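A protein chain is absent from this complex, but the other protein chains hold their places.
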Amino acid sequence: MQNNSWIPLFPEQASSFAWQVDLLYFYIIAVCLFFGTSVVIAVTWFAWQYREKEKFATPKEIHGSNVLELTWTAIPFVIAMTIFVFGSYVFFNLYRMPADTMDIYVVGKQWMWKFQHGTGQREINELHVPVGRKIKLVMTTEDVLHDVFIPAFRTKADVVPGRYTYLWFEATKPGKYHLYCAEYCGLNHSGMGGWIYVMEQRDYDNWLAGNVTNQTPVESGQDLFQNKLGCASCHQETNQGRGPSLKGIFGKDQKLTNGQTVSVNESYIKESILNPQGQIVEGFQPIMPTFKGQVSEDQLNHIVAYIKSLSGNTTPTMTSSPAAKTPTAATPAKVEPTPAKPAGSPNPSAPSNVKGGK
Amino acid sequence: MSDTHAHDYHPPGLQHQFEDMKQQEESNIIGMWMFLAQEIMFFGGLFTAYLIFRSKYPMAFAAGSNHLDAFLGGLNTLVLIVSSLTMALTVYYAQKNNRNMQVIMIVLTMIFGTVFLGVKAVEYTDKYNHGLVPFATWNKKTKGEAQAKTEAPKEVKNFFASEGGKAPAGAKVEEKHDYINPTGQFQWNSQGESNELILEAQKGNFLTEDEKIGYFTNGEIDQKKFEGRVRIFFWIYFAMTGLHALHMIIGLGLMLWLLIMAWRGTYSAQYYSPVEISGLYWHFVDIVWIFLFPLLYLLGRHFIH
Partner (left out) sequence: MEKVLEVRDKTKTPELNYLNNGYSVASWLLTKDHKRIAMLYLASVSFFFMLGGFFAALIRLELMTPNSDLLQAASYNRVFTAHGIIMVFLFLIPAIPATIGNFFVPLMIGAKDLAFPRINLLSWYLYMAGGLVAAYALLQGGVDTGWTFYAPYSTTFSNGWVVVTGLGAFIIGFSSILTGLNFIVTIHTMRAPGMTWFRLPLFIWSHYATSLIMILGTPVIAITILLLALERIAKIGIFDPAIGGDPILFQHLFWFYSHPAVYIMILPSMGIISELIANFSRKRIFGYEFVAFSSIAIAVIGFLVWGHHLFVSGQSIYAGLVFSILTMIVAVPSAVKVFNWTATLYKGSISFDTPMLYAFSFLGLFLVGGLTGLFLGTAGMDIHLSDTYFIIAHFHYVMVGSTVIGYLGGIHYWWSKMTGKEYSEFWGKISAMLVFIGFNLTFFPQFILGYLGMPRRYASYAEELQVLNIFSTAGAGVLAIGMIMPVIYLTASLFNGKDAGDNRWHLPGLEWRTSSPPPTENFYEPPVVTWEAYDFSDENGLEPRKELTKETV
């Protein structure tokens, strides 16, 4: 659509219907300016022209005029109706689901977004979508109300526990856009967001396949950590994130919530990715989802290599090292393709089984 | 300012802010109507909740409704209608300056009101005994072993069969009811009956979308879920009748006050607006019941009877 980056203080347009919303916006602004300025000019003019010239004067009485009243009832009414019609047209475009969509399943949870692509690929707080495809988000939540809000796409919709809601968009411009939770959901509401990555179809296919070429294990791990799996949205450089910082932990001891102490080695990291509820670092909530079935053994090794590199340990991990080498790898080494099922259970009452979140 | 009023005739009961009795009466009556408008909106919230949830879970509501005693409900309806008559007569005799009849009618109204509350208490006790009070642990606690529960449904079904006409004609089935509820939780023991209802509705394709989700787990009827939905019915039942009963109690308090004042001969053809506005209140409370009775006791009975 048209380039609007020249307008100051204006959000980027990146979806097929964003220009309609913006056009509607400017139309209403024009109406407001018309009424606003006419009233302000009239008030200013009258206030100056008819300012008090004699203390407690008695100006001539004017009772009113039915013609005028009808005029200024009818005109705003008609204009309001044009806004209504235009607005409803846009409303239908935004909220009526088109037929040929690519479905992505979304589950909101205090305070993260879980996405699952049709191919089974899962993401946390990040969503990769191809440009020029109609994407339909099939959304529900495990706990309270949330709301998917993507300002660049000019659309949002509440995510309601116990039922599915839907949101569709067609991204038009590759790039990285804000994703917010717009419905107040408790303590970390303002942290419940992330990014939408809009990619060319080819890049998206590549991303889905997990194909990364010409990268060292560390680079590949970094890519997985920061972009593809979105680990970095929780595991930040400092301990401010929802998960502990992974900087400089390799080879050190970690205190766990259950009082034990473990030493951080390859097997601990792998175990934590595949079975995160097992060993929770002290001071953090057991909120990390499992990545079992989403990462291949190779990718796992790349992530380990990257985390090691955060501690200045540059010894490359052997990319082919089988998991069985590590004593605690009780996890299946084989990657099983996840069935293309919704991220939650298909039964909308599923959230009823999930209690708590506190 | 006092001297401007010194020569005014000041009838008994006229408050200082009013010019005359007519103004005061008008104010009282409009005030009471406004109060009743407020009351309608207050009950309106509950009626809305009833409406929404009945249209979501009609079968659970039918099952719950079937456990209310329509005879006692009907009796109470009759009692309240008669009490409205005696209330209207109270106003009539006040206008006629007839103190004795006034007092008699107030006493009659109070008797009917008390009968209503008594019947209500009987009904509540019945719910308490059968584990149908939806509040946690507020039911009758009875000792029993968990395995005895498996047999309970059959007998409970017999118990309801005595009303439902499923028992052999002429042979009155003894009300035998092994009730086991060690913790006093809400209990729904009529699985047989509710399953029948759900299956019937499923056959006829009457289940609502919410029911398809709300009664089943993986295609099987989930008794726990159904119990939860019936519990919603009983919450609404207790909230509505409880709020209504609270209004009845306040009404009885008003009647007591009226009785004392009438006994003293306060009210006359010139001054009876307290009687009139109390009457308005009493009639309003009756009318609420006229809506509650069919909604809670009668709607949905035909599914079973």
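So that you can tell them apart, the chains are marked A and B in the order they are listed, and the count of residues begins at 1 in each.
Keep in mind that, in the parts below, a contact is a pair of C-beta atoms (placed from the backbone, for glycine too) under 8 Å apart; a residue touches a chain by one contact, two chains touch by 3 or more.
Remember, it's a predicted structure, so these values are computed and weren't measured experimentally.
Trainee: Which shown chains does the hidden chain touch?
Mentor: For the complete complex, the undisplayed chain touches A, B.
Trainee: Taking the entire complex into account, which one of A:T101, A:T165 or A:Q254 touches the absent chain?
Mentor: That would be A:T165, which touches the missing chain.
Trainee: So which bits of chain B touch the chain we can't see?
Mentor: Residue positions of chain B that touch the missing chain: 1, 4, 15-19, 23, 26-27, 30-31, 34-35, 37-39, 41-46, 48-49, 52-53, 56-57, 134-136, 214, 225, 228-229, 231-232, 235, 239.
Trainee: Residues on chain A that touch the omitted chain in the whole complex?
Mentor: Its contact residues with the unshown chain are 9-11, 20-21, 24-25, 28, 31-32, 35-36, 39-40, 42-43, 46-47, 50-54, 56-65, 68-69, 72-73, 76-77, 80-81, 83-84, 86-96, 110, 143-145, 147, 149, 151-152, 154-158, 160-163, 165, 178, 180-191, 351-352, 354-355, 357-358.
Rule of thumb we're sticking to: only the chains that are shown with their structure count from here on.
Trainee: Need the CA-centroid distance for the pair chain A / chain B, whole Å please.
Mentor: 49
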